[in-house]
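This is the structure I have questions about; it appears just below.
Missing here: one protein chain of the complex. Every other protein chain is in place.
Naming follows writing order (A and B), and every chain is counted from residue 1.
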Amino acid sequence: MAPSLFSQLSTLGACLALLYGLLLLWRRNLGSYVDAFQGQSVVLAVLFGVVGYFGHDPELYFVATVFVALKVFLMPYYLRRMQDRFAVERERDPYLNVPASLILAGLLVILAYAVMRPVVTISSLPTRSGLPLALALVFIGLLVILTRKKAFTQVVGFLILENGITLLALLGTYGIPLIVELGVFLDALMGFLVMQIFIYQLHGTFESIDVDQLNQLRH
Amino acid sequence: MIDTLFIGMILAYGFGASAALVFGRGSIGRWLVAVGSVLGAGAGLAIGIAVIAAGTPVEASIPGLFSFAGGLLVRLDSLGAFFLILIGLGAIPTALYGASYSKTYEDGRGSLRQLGLMLNLFLFSMSLVVMAGNIFTFLFAWECMSLTSYFLVITEANEPETLGAGSWYLAMAHISLVFLTILFLLLSGGDWSASFNSLRSGAAVLSSPLRNVLFVLALIGFGLKAGIVPLHVWLPLAHPVAPSHVSALMSGVLIKMGIYGLLRVVLDLLGGGPAWWGGVVLGVGSVSAVLGVLYALMEHDLKRLLAFHSVENIGIILIGIGAGLIFRSYGLITLALLGFIGGLYHTLNHAVFKGLLFLGAGSVLHATHTRNVEKMGGLIKSMPWTAFFFLIGAAAISALPPLNGFVSEWLVFQALLGGFQIPKPEMAIIMPLAVGMLALTSGLAAACFVKAFGITFLAIPRSPEAEQAHESSWSMRLGMGMFAVLCVALGVLPFAVVPQLSRVMTGLGGLPASPAAFSFNLTLQSPAAFGQMSPPIIALGLVVILGLIPVGMRIFRINQKRRVSATWACGQISQTPRMEYTATAFAEPLRRVFAQLFRPTKELSIDFHPDSKYFVQSIEYRSEILPWFERFLYRPLLEMFHFSARQVRRLQSGSLHLYLLYTSLALVLLLVVARWIK
Partner (left out) sequence: MMSFLLEIGQGLLALALAPGLVGFVRWIKARLQARRGAVPWQPYFELAKLFGKDVVISSNASWLFRAAPYIIFGSTLAVACLVPTIFAPLPGDGVGDLLAVVYLLLLGTFFLALAGLDPGTAFGGMGSSREMTIAAIAEPTIALAIFGLALGAGSTNLGRIVTNTLANPILALSPGYLLAFAALFIVTLAETGRLPVDNPSTHLELTMIHEAMILEYSGRYLALIEWAAGLKLLIFFSLLANLFVPQGLATTLTPTSLLMAGFIFIGKLAFLGVVTAVLETRVAKLRLFRVPELLSVSFVLALLSVISSFLLR
């Protein structure tokens, strides 16, 4: 059965978003993380537009615009400002080394497929083949938060996780109602600002944004 | 005719064993032992071929012997015949090699009488294992096999590590026997005299949980012998300390008895099972393959390296068998057959190339008196034949075309690639993972053998022992040469072998016979012509091209002059052995890549000059890789045993009165129990 153009595009978009997420597990310097997040957000915004077009839901165009404003311009701007201050830091020695993280990410994709299988078989939406990839993106965001040492990376990981949930909502239900979407954006923005403050404080106390330094508070 | 061959086999082995006892030291004894083994193995080979050609099983029994356990029953079907052929092909070159190799024991380092006697008994008991037709014969032969091989392993009993390795081997062989005893007990429902035929028909009505338990018991019991991870620890201990031709036999033939047992019980007697059985076998096989080759990479003892590679190849065989079991449970019979054939072909190939490699290692050990690769080098010039045969073995085990390793790995790959036909995606997804792991092992094996061959044979000798090396005697070369010829033949003529393997699997566990399904003219092809390949044409093409290149160069008048001079090495003045790459250095990048798996321990101690800390007097660096099954599985187990043994020792106070008290108490207790419990 030949997949429709809508289906192909949504799967391709989800795939691209996942690949940007993998970039966080591969690269070591903080600037590339911001680039990855930005690229992923662009893909997501385009996907919002595509779903809005094929799903005949003009509300989604508005959501896409807010998305672009927030996640392609505002948040990366703040992230880059932070990164300029901490540019010397790199993810040198994560808890799980790069090849192992990548292989684990591959296995997590398989897990996502296994978990999502009942949903995909039952669903009749054209976007259903992208659902496992969105869930995999959530897993990968979680993996980044768990295995990386720098607070900056963890923040970007959290943002990726959030993107994954948004993607899941988009593909699974053609986007959630506008009011809920705006609420989620506000939430994310608040959380992001709090984390920003946290990182600046961390750097002020320890001269480094290595989260492991928090262990020193014990003594 | 088969009866005469069988009697001939018994006589030949008996002759070899008695020749060992009678003639003892001296070349006549060694040669008669070898002749006995060769004739016995040859008879076995002939029996095997005859049975496969005939297609019907052969039975013989001596009910009078051991009648309390159902008598000695011999039943040889195609599966057993295949393994009998394997024993024969493995034993003949090895025995010839051993005739000259065991000359080193004439100075008393090891008992030649014991070696010769046990060798013949070992070969005979292995043959009996595959010919066993009832429980008792099987277990009896299994135990004889373990005992005789134990004595073979501890031949060089004066070496420090030998006895320890022998104890490990004996302990694990007996644990395997315990598991197998429980297995057969449960399978036969307590009937000790049951024959395999009755077991087969009885197994059909066994309940499902019981069958699962039986499967696990079989996997552990036979896996201990085959050497799957984590039950493999005896392999790298026992194989290096045994005499080299014994190591070749153990690695090539003995561990295959585990595979035989697994096939016999799981596929034949139990008739196959649910898909998770195959999944477990596949998983265990993949893990063994990858871990085996990773630990092999880090070894510098040539024979330990080869022993770890045996673990790897058993893993590959189990990948094929596991795939076959999975396909069988889903009714994909042709693919199942392909998986089993791939596994069996690899069994045969491994026996041949591992035998070759161990014999080569034995020649090197014989010539340089060391197993440490770091002390060798330059042997290709002093031992050209050994080097050439070892190279063929190394190329074969790295699955390079057109040799035999490539053919069996191709078959296993094709079986795994058919995995997309499995209806359940959760099960089907392990096939690509297995493909990835299989490819990783073959790449790592190639890297390991570049290291093993390159450091041992190439460049310049790294120690005085390597400088004085000499070529092995003609019979050692003959043994290696026979294996090398087999490597090439099995690689170039698979279209003749695969149909026979198809017949071997006939009727087992519901597999039908379809001899021509996997080969067509000179090519091998997988079902629905998914993949097709012709090794003889590839070999021919390679030979023709290699022959035409010099011709072409002469036609184009290319400069043919050649001068020998000092090594350039970017302008170095002189070249000493210290400048060569070492084996540790060669494996270093891979060690770093897999560091989280190996977890090497590092110790660095720097001695500074007493007057100033800016001057370093000496640096000591020590790094060790301890496999973590040893650290987390075996050490705690051994600690537990020691602890409980210490507790039990409290009972031994040394007081005679206390011991008498124990005995009387036991007697009273027995009487009470017998009187009041009817």
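Methods note: contacts are C-beta pairs under 8 Å (C-beta built on N, C-alpha and C of every residue); 3 or more make two chains touch, one makes a residue touch a chain.
Quantities reported herein were computed from a predicted structural model and do not represent experimental measurements.
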item: Residue touching the undisplayed chain, where the options are B:M1, B:L546, B:I573 or B:V648; value: B:L546
item: Selected from A:F67, A:Y113 or A:F192 as touching the chain missing from the view; value: A:Y113
item: Residues of chain B (touch criterion as defined above) contacting the omitted chain; value: 377-378, 380-381, 384, 391, 395, 398-401, 406, 410, 413-414, 417, 420, 425, 428-429, 432, 435-440, 442-444, 446-447, 449-451, 453-455, 458-460, 523, 525, 529-534, 537-538, 541-542, 545-546, 549-550, 553, 556, 558-570, 572, 575, 577, 579-581, 585-590, 592-593
item: Where the unshown chain meets chain A, residue by residue; value: 2, 8, 11-12, 15, 18-19, 22, 26, 98-99, 102-103, 105-106, 109-110, 113, 129, 132
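In this text, only the chains that are shown with their structure count from here on.
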item: Chain centre separation in whole Å, for chain B relative to chain A (CA means); value: 49
item: Chain A contact footprint on chain B (complex, rising order); value: 425-426, 429, 593, 595-596
item: Touching residues on chain A, where the partner in the complex is chain B; value: 96-97, 99-100, 110, 113-114, 117
